[in-house]
Structure formats: C-alpha cells, structure tokens
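Following this message is one structure expressed as structure tokens.
Of the protein chains in this complex, all but one are displayed in their positions.
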Amino acid sequence: MKDWLTRAGMVCLGLIVLVALASVVNLAGDPDEIVGPRLAPPGPGYWLGTDNLGRSMLPRIMEGIATTLLLSSVAVLVTAALSAVLGIVAGYRGGVVNELIMRLVEVLYSFPAIVLAILVAAVFGPGQLAALASIVLVTIPLMTRLVRAAAVGVAQRDYVTAAIISGARLPRILGRHLLPNVAGTIAVQVTYALSVGIAVEGGLSFLGFGVQPPQASLGVLIQQGTTYMTAAPWMITGPGVVFVVAVLAINVVGDGLRDRFEPRQARSLV
Amino acid sequence: MRLALWWLGRAVSAAATLLGVSILIFAAVRMMPGGFAETILGPFATADQKAELADRYGLDQSVFVQYGHWLAAVARGDFGVSMISREPVVSELWARLPVTGQLTLFSVLIATLVGVPLGVLTAVRARRAAVGRLLSGLGVSVPEFVLGSLVVFLFSRYALGLPAGGYDNVRSLVLPSLVLSFFAISITARTTRDAVMGVLVEPYVTAAVARGESPWFIIRHHVLRNAAIPVVTLLATITAYLLGGALIVEYVFNLPGIGSYVVQAVGRRDYAVVQAGVLLAATVFIVLNLLVDLVVGLIDPRLGVTSKGRRA
Amino acid sequence: MTALLEVRDLAVEYDSGERRVRALDGADLTVAAGETIGIVGESGSGKSTLGSAVGRLLPSTANRVTGDVWLAGERVFDLPPAGIRRLRRERLGFVFQDPIASLDPTMRVGKQLKLVLGSKGDPLSHLDRVRLANPGRVARMYPHQLSGGMAQRVALAIAMACQPRLLIADEPTAALDAQVREEVLEVVFSVAAEAGTSIVWLSHDLTAVARRCSRVAVMYGGRVVEDGPAADVLGQPAHPYTAALARSAPAMASLGDRLSPVPGRPPVLAEASHGCAFEPRCPYAEERCAKERPELHVVRTQEALCHRATELVTAS
Amino acid sequence: MILELDNVTVTFTAGPPFRREHVHAMRGVSLYVAEGETLGLVGESGSGKTTASRVALGLQRPTAGAVRFEGKPFPKRRRELAGHMQAVLQHPHWSLNPRMRVGASVAEPLAVLGEKAPDRVHEMLERVGLEAGLATRYPHELSGGQRQRVSIARALVTRPRFLVFDEAVSALDVSVQAQILNLIKDLQREFGFSALFISHDLGVVRYIADRIAVMRGGEVVETADTATFYTAPAHEYSKRLLEAL
Partner (left out) sequence: QETSTTGGSTAKAGYVATVDDSLPAGGTLDVELPIDIGAATGLDPQLADVASSWQLMSLVYETLVTVGPDFAVQPALAASWENPSPTKYVFRLRDDVFFSNGRAMTADDVVGSLQRLLASQSVWRGQLGPVKSVTKVDDKTVDVELTTAYTPFLAALANVPAAVLPMKEINEKSVDVTKTMLGTGPFKVDSHRQDVSWAFGKNDKYWSDGEPRLDGVNVTIATEEAARVASLQSGKASVATLGNVDSKSMLAGASGVEVLSQATTDFYYLMLNTQVSGSKFADPRVRKAINIALDREQISSVALGGQGKPTGVTPTGLPGACDPAGLPSATAGAEEAKKLLAEAGATNLTFTLSIFSTAPAPAVAQVIQQNLEQVGITVKIEQMDEASWAGKVYGAVPATFDAALSWFAGYADAGMVTKWWNPDVAVFNKGFMKSDPALSSAIDKAVVLPAGDARTAALAEVCTKVDEDAQMLPLVTRPSTVAYRTDAASVGLYATEGYGNALRLIADFRKKSA
C-alpha cells in the first residue's frame, strides 16, 4: 500500500539518480573548470552562479549528487552487510558471543567520530575510501543493534527450532532462516542509514575529512555554501535544496517500506 | 542478594567495556598520523626538545608500559595533564561539563517534548501523517552546521533577542539546544511513531476502543506507557550521541564544551585529554544504558520474562 | 424494533490494496434481549468480522458494502464518533480471544479496572463478581502474572463493569486449557445472566456452544447459514454444512473411531458469491446451488440458507 | 525404549533483574516413550509440557536428571541425530520460514543430511494430502491447515523414529483439526514412528494417544493407558480434567 508521499519520494529519488548519471558524462560542463568571476550570481554560462573559485555551480552540484549518492550507498551497503553478520550472530547465539559483539559496538559508539575519521584517513589515506569507512563506522553500531533485536525475535520462531531439530548447521540456520527474515529490518534501516550517511559525509566535510578537492560532494558544497551564505546565497541554495529533497525522499520511502513490512494495520482510535 | 549479583554483573560488563574503550583509544591516538612532537612542538622544534617532551610525558616508553602507567594513574583518579595547558585534564573536563551537560539535557528535553507528541500524532493520524512525516524527516535533512550557522548568523545580525555565541549563562544555551535538538526531535518522532503504531495494533488497544474510551484517554493511559520503552532506549542513545555530537554546535556557537575540547585535543594529539574525554563519553554511555535498563524495568513489569511470551 | 441486536444483510469487505476479501456476504442475525446465542463456523467464516461490526470496531481497511446494524434501537453505522463511543460504553461489552494480551501489560489489574469504573466503582467487588479468589491480591497483579483463566475473568469483569446489554465474546476460551475453559464459561454465563445481559459467543466449537447457548447460528462464507435452538441445530442440523461440522469434533468420536472432517477447503470470497458458498464441498449439491443464492428456509425450529434444506430434512 | 526421561528437573531463572525468580518448569519428571507408541502429554497451561518436549528434543539441558534417546545420552553434536527426530510445533504461522518456498522447507531435513530428493519431497506432500504443485508456494499462500500439513511433511520426510507434536492442532479449528489428526494416525500406522503428543485438549489426546501422562505444576501426576485413563482416572486432578471434557 503506497501512499502518495512514498510515491513522490520514489519519483524524487529517481530524478536524483538520473541527475547523478548525467553528471558522469559532464552533461552540464566540467565541474572543476574555472568559468567565470568568483561568487557570480546566476547568469549565462553558469546558470546556478559560480563558487568562490569561479566554477559553475550547476555541474558541481551534479557531480556532488553523484559522489554523495555513490559514497553513501556503498557505505550503507557495507554497513548493512557487516551489521547483518554481527547482528544476526549476536542475536542468534546470545550469551558470550552476544556480549562480545554488543560490547564492541558500544565501544564504537563511545568513540568520537572525528577520531575515527582521522584514524581511518591514516589507514586508507584521505579520500573517498576513508570517507566511506568513516561513514560505515559511524552507522554500524545502530544498525547492528537493530538487526540483533530483530534476529532475537526470529531466533525464537518455530521454523528455526525445527531447523535445529533437523540438525542443521550454523551457516544454514543463519543464512537460510535468520538472514532472509531480518532482511526487512535491514532494508528499512538501510534507508535511514542512507540519510545518516549523507549527513555524516557532510559532517566529515565540515571537519575537513570529506572527499578530496576538487571533487564535489553534497557535503562539501553545503559546507562551503554555508560559509558563503550571505555573500553568495546561490552556493547553498542549490546543494541545500537537493540535499533536503534527497534525504526527505529517502526517509519517506523508508517510512513507506516500514509500513509495508508491518503487516498489522493500526486501527483508528475512533 | 540477587540484586547485588545483578549489579555485580553489570559492573563487570561496564568495566570490560571501559577497559576495551581505553585500550582502543589508547592505541588509536598513538596510531594517528602526525606525532605529538611535530604537532605540539611545531616543525621548528629541535631533536632535543622532542626528546625532552617525550621524556616528560613518558612517551618514549613502549606503548604497553605507557598504558600500564596510565591505567594505574586512572585507577588513582589521575587522568594526566594536558600537554598544552599543562593543567590536569580532569579539572578542565569538570569546568566544561556544565556547558555540554546542560546543552545535552536541554536538547533531550526539547526532543522529548516536541518529538514524542509529534510521533504520537503522526502515528494516530497514520493516514494523514504526510505533514508530520515530512516534518520529522526535515530534522535529519538539515545538517547541524548549516542550521547552526544560519541561526547564529540571523540572531547575531538582526538582534533577535537571544545570544548567538559564547557562553555566559543558561540563556546562551537556548539557541544551541534548539539547533542540537533538531535532529533529535526527528528521530524521537520517528521512533515514537513506530512504537505507537506497534502499540496501536495490540489487542488491549482494541479492547479499550471496544469499551468506548476516547482516543485521548487511550493514548494517555495505554499507548504512551507501552510505547515508552523504545523511546526511552532511544533517548539514552541520543543523549550519548548528543554528548559527543555536540561538538559542531559547540564550534559554531563557540561554547566551551567537552566536544570541542576533545576535538581540539585530537587535532593537537594531546593524548591525555583525548583518552580522558573518550573514557568520559563511554562512561556516560554505559551509565545511561544502565539507567535505561532500570527505567524500562519499571515501565514494563514483564521484562525478564523470557521467550515464553513470544512463543505462545 | 424489539430485538436488542439486528444485523440485516451485512456485507463487509477488506481491501488491503492488492487483495480484496469479502468477509461478510449478507449476514443476518437477530438477538433478543436476554438471549444467549452462539455463532459457530470454521476459521475465516466471518465470525470476528461480524462481532466487530456490531461495535463498529472494524479496522480501517474494512468497509461496509451493504446492510445495517441496529443495537438497542440505534443504527450503529450512522452514529457520530461520540455516539458510538457512548453506545460501546453503555450497551456493549467485548471479551476477546487472548485474555492476557487484551489487558494493558504495564498496568496493575486494579488500576485498569479503576480506569473503566471511574471514581464511583470499587474494583474489588467487580473482581469478586467474576469469582476471582482473593480479589485484593489479583488487583495488585500485572497481567503477565495472571493465568489465562484469571486474565479472562479480569477481562470479563472489565467488560461487564458497566452492565452492558450485550456481551460479545470472540472465542473467549480458545487460548485456555480444557478445565479452565469450563470454569470461565461458567462465570461468563452466570455473570451475564445475573445482569440480564445478552451474549453473542463466537466460537468454532459447535458442541461446546450448543451445550450452553439457547440459540446457535452457524456461519459459512460470510453468511449465517443456519440459525435455531441449540439442541436442534446440533442434534438435527438443517444445513449440510452444520451436519458436517458436527461430525468432525474429536470429542464426538468414540475411542478407536476415525474422525470425519469436512472435506475440502473453506472459501475465501472476493465478491458476493453467486450461489451457495458451500456448494463445492457439499455432498448434496446440485446445479442451481452454484448459480442461485439460497433463500431462507424455515425447517422445523431452524432457519437455513440452503436450497435443499426442506427436501433433505424430509428425506432423512 | 526410544526415549527416556529419568527424574528430570528443569529450573529457569526469570523476572526483572531486581526481582529474579526461579521457575521450576519440571520437577523430577520420569517418562518414557516406547517404540511405535504415542504418549499423550496433557496438563494445564504452564504445567511444563513444552519444557518436557524441549528436553526430549535435546533443546533444553535438564538442570538435573538424565535423558536417553535411543538408549544413549544426547551426543555433543546435534548433527549426529539429524534425521532421527523431528517435531511439529504449535503455531502453524511460525513453523514455516515465510521466505522459503514450501518445497524447500520440506526438503530442508534432507538437505541437512546432504540428500537431494525432490521426488521424496513431492511424495511426502502428496502423502499429507497436498498437491505437489504447492511446493512452489510460500507459506502465506497456504491456509493454516495446509501449513500444518507441510510441517508434518517436513517432520516426516526423513522417516524419523521419533516425533514430537507440541500443540500441533490446538490453533486449528475443529474441521481442520480432524483432518490433521486423521493424517497423523494414518502416517504413524504406515511409518511406525514413536511420538510425544502434547495438548491441553483431552478430546484430541484421547483420539490419538496410546498412553497418557498428566502434568501439573511441573510434575507428572498420573500415567496410564488411554482407555484406563478415560474410564478410571486415578488422580484427583485427572478426574477434574475429565469432568470438563
């Protein structure tokens, strides 16, 4: 049952993905080229204005969308994969294994994101890979916890018991029974993690650990746009609008997904 | 007796977590590129100066020895001194705690007072919840530094009546708390919505409707309590997150809080400060989780009754 | 209108987006004041839907297609929200299948009862009324600390707190074990009798229902296919389905016997059925059964929705 | 003797951290199930029936006492028992993996043994009265009765020597219940498995069991042949149970 909002969210996401694809072929020009005066308002040749280096905002925004989308979706997929393994094992096994994994996750929780970011940048060298790993480390604890909670529920189910009675080995139980049945939770969480991932990417840029210049990402653009909020409002407007729309759309679609995976319908209280 | 045992168990688990955190952070700060020498003394420092610094803080010993010393000191309540200010880390953390503490507290309060009603509303009016869903989505979609910068700019340029920067008194924390809570409101609202929707399908809600109770009555007496558990759990997580995540707001509003202190220390590789700061965050996190367990136990008397309930 | 409850030609459909289910397909039912009536039928026959419809408690995915429900002279589906709430509060009581789940798990029993009673009532006397030993102790317990039987008594106490005219009990004992089941039913019927409350008991156990109720209505495919005095419906079913149902209960079989289940599967209607919904499983089906919706036939003391009712009864 | 429970006690710790309670789910229970026999286990809710079945299946280690399956204690590794015992559990809704086709669910015990035998799966489905075509469906596309049949097919596909039915028909309505009970009886006659049949419905147990054990508060208060039990129950509690029937 999809409501109009979820549908609108999907359309927005579709458009955003299209724009990202268009940027790959530099449809609107070279995002790195200095094309005009610095901080120029929208005009011919740079329809969304120029930035503080005189580059056209339009191709930069398009590149930003592509970068951020790719980065956060890969990161979120990695997070999902890792969380799935950790969460399912913890939820199914319980006991010491659960303690161990959950403590580990707690430890990650208490680590400041910036320390993680610096460390990760040290390991991978600053750049997309480091940003990716940072996003993963920041988003992993919450998702692992939620997957675990779901897995605990699934582990109680009779079909799991039946599999145990049949003598099934751990990989089969986890892979055939738990994973498919927590996949719904993961899928829903993925959309949330995606919006968190985009936000983290922005935060990393704020602290200077985002993608490397001159590459644009929404986080970088918004961070710069914020600095130039008063002198060149067009630097924040474009990326800002895209960002808000993207995150809202992802959230709304996530909500929709959630409602789909929740078969019981709430009754009206009237 | 059992209670004591339970506490003992929790204490052991907490200690294990803290030990893990301490080992990791200890190793981590030393693994960070840019040693203390280049960073704290600058490029012009001579080899002698570096050696002296290393000697003063025992940084020339092996990491294991250092960790041992540090742990022993921590056990005595000594968290070391900052290499920059040469003041004990504890006193500076203590001085900054009120700022971050209040900031976090206010934000969590705001998040609860706004997010919970919003979540309940969007859940109850599930079919007409578009506005609520968009509103609660907005919180995640506006990065803190954007909102913070915007608020700081507007309130400082147009003298809108609230201080937008610096810390003088509690009034200085109004805007930062609002900015910080923006994100928290949104997840609180969403979690509340999920929880309430989960409760609304429960038979006891149907039973209440069947008795002819009014919606408001049902929400007040049945829904809120039962939806509280995930929300309380989340609030603890948010509190911990805000405590650490306050740093961007602290920067933008120039508040002397713990977040900015630790981040600055990270930037300078001021080891003792980073270690103490992270340990503090971990402690808060653990204590919060403990509180949540207790509160949740109070709310839901079933807790601890095992699998049974789910099976039948 | 003299009857306490009148359900006329009620059709209800669930529309879950991709699938439509017609749960009620023109159900009729009349309950007089003080009467106890059991509604039986296989899973999916529409019992719960009927019960919910009486209190306008259908989920939002359900919509009433045709028909009407009168309760104590009021048209249930035309009342404003405040009106339906008043009706539920004053005239209706509900008892559901899972007693523990229908109590708020975070609230002590006494408090829950108090919420319903308001300031005037005394929870202990109401607990006492449903024959709970030691009401003071029970009042201080949480739902999960109650046994199923206790919980169902508490639920009954809550449902009966305002002396409703009609009690709808949707499989109130399905989750209980055999012994407790009887005790609870005993309490339900005696408490209702004391208060002069009519009972509509929804169940799939024909024998159990027949033992306690004055009347039995058998549902099949969203319609009431047979309705009559309990003993007659069980003893000499007028509808072939009732007959099949009566034969399948394990308790009815003597030791060593083989059970004879109703063959085939119950229908799930997507639209109004064109003929008799039981036709595919009916040993007596003939051509018109698939094409014409059966009319009401009065057979002896019963009313049956079967083309061949009269014919078959006289034959047997 | 396929299964023996010797003086088994199971104690659970439950309750919130500050009010821990010990629940004695089983106290000194001794039971046996002979070859080819069906033991009916009845008792009120919470009397310890499910716990007994979990002990019998080796899913629950007794706090005290011994369990012997096929004359030996449970092996350390569950796999050694693969195919020897199976269970049909209470809730038809949760007994099948909703993300697995029914055929795959039935085939799972075989797959665990490393066997691939699609025809055996189909044959088994037919045996429990389902069309083989159902194998490609998902559980939510089946009715409760059909699902329970699938569970039975899964339990029987390896021709185990011992089966546990824990409230296997309680959630079904009478007419479906009858179909399943008939089916179990037929299959037992054919395959000759032993069974532990748990139910709180004396009517059902009477129909299916050879012997009956009555549990109450974690203890077995009476064991008797079905015929004897229903005509002359020895224990006070059994009498009350029967009155209710």
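Each chain carries a letter (A, B, C and D) given by its place in the written order, and its residues are counted from 1.
Simple rule for what comes next: a residue touches a chain if its C-beta (ideal position, glycine included) is under 8 Å from a C-beta of that chain, and two chains touch if they have at least 3 such contacts.
For clarity, every value in this text was computed on a predicted model and none was experimentally measured.
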Displayed chains that the missing one touches are A, B
Of A:Y46, A:F111 or A:F209, the residue touching the omitted chain is A:F209
Chain not shown: contacting residue from A:G29, A:G54 or A:G94 | A:G54
Selected from B:I84, B:L113 or B:V170 as touching the chain missing from the view | B:I84
Would you write out the residues of subunit B that touch the absent chain, in ascending order?
-> 32-36, 38-46, 48-49, 53, 82-87, 92, 95, 148-149, 152-153, 155-157, 159, 163-166, 251-254, 256, 260-261, 264, 267-269
Touching residues (missing chain, whole complex) on subunit A | 32-34, 38-39, 52-54, 118, 121-122, 125-127, 207-209, 212-214, 226-231
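Quick note on the criterion: only the chains that are shown with their structure count from here on.
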Subunit A and subunit D, separation of their C-alpha mean positions in angstrom | 46
Any idea how many Å lie between the Cα centroids of subunit B and subunit C?
-> 52
Touching two or more other chains - residues of subunit B | 127, 206, 209, 301, 305, 311-312
Among subunit D residues, those touching two or more other chains are 90-91
Given the complex with subunit B, which residues does subunit C contribute to the contact?
-> 55, 57, 60, 84-90, 92, 94, 96, 98, 101-107, 115-116, 142, 144-145, 155, 158-159, 175
In the complex of these two chains, what residues of subunit A are touching subunit B?
-> 3-5, 99, 103-104, 106-107, 109-115, 118-119, 121-122, 142, 153, 156, 158, 195-196, 199, 202-203, 206-207, 219, 222-223, 226-227, 229-230, 236, 240, 243-244, 246-248, 251-252, 255, 258, 262, 264-267, 269-270
Complex contact set, residues of subunit D against subunit C | 43-46, 143-145, 172-179, 181-182, 185, 200-204, 206-207, 226-227, 230, 240-241, 244-245
